[in-house]
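In this view, the complex is presented without one of its protein chains, the others remaining in place.
Entry: chain A
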Amino acid sequence: MELVVSLAIGVLAGSGVWLLLRPRTFQVTIGLALLSYAVNLFIFSTGGLRIGADAILGRGEVGTLAAFTDPVPQALVLTAIVIGFATTALLLVVLLAARGLTGTDHVDGRERER
């Protein structure tokens, strides 16, 4: 299982990094989205991969790590998902505005000189 998830993280991160280095703004946006999937999965995985562990306490129960999943990475990732959405939105709008302003969708606001 660990192998599958880590390979998944690797593929997502690799695709994301490749797109980050591309010259078109839309590529960078998609790249950031993929990279954030990878990073979220990675943070999540630091709590250990638990199949079928309880996520919800019983009334009046004192939870232990033996029986429950680790809530800290989950809380971190939940925050990261929402913030990731906000930054993606901002990036999109900035790139649209830049495209309207400069007439190009190159990340530097002008085409590379050849």
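The criterion applied here is as follows: a contact is a pair of C-beta atoms (placed from the backbone, for glycine too) under 8 Å apart; a residue touches a chain by one contact, two chains touch by 3 or more; residues count from 1.
Methods note: contacts and distances are computed from a predicted model.
> I notice the complex is incomplete. Of the names "Monovalent cation/H+ antiporter subunit A", "ABC transporter permease", "PqqA peptide cyclase" or "Electron transfer flavoprotein subunit beta", which is the UniProt protein name for the chain that's not shown?
Result for the unshown chain: "Monovalent cation/H+ antiporter subunit A".
> Hey, which chain A residues sit against the chain that's not shown?
Against the missing chain, chain A presents residues 1-31, 33-34, 37-38, 40-42, 44-65, 68-72, 74-75, 77-79, 81-90, 92-97, 99-101, 103-105, 107-108.
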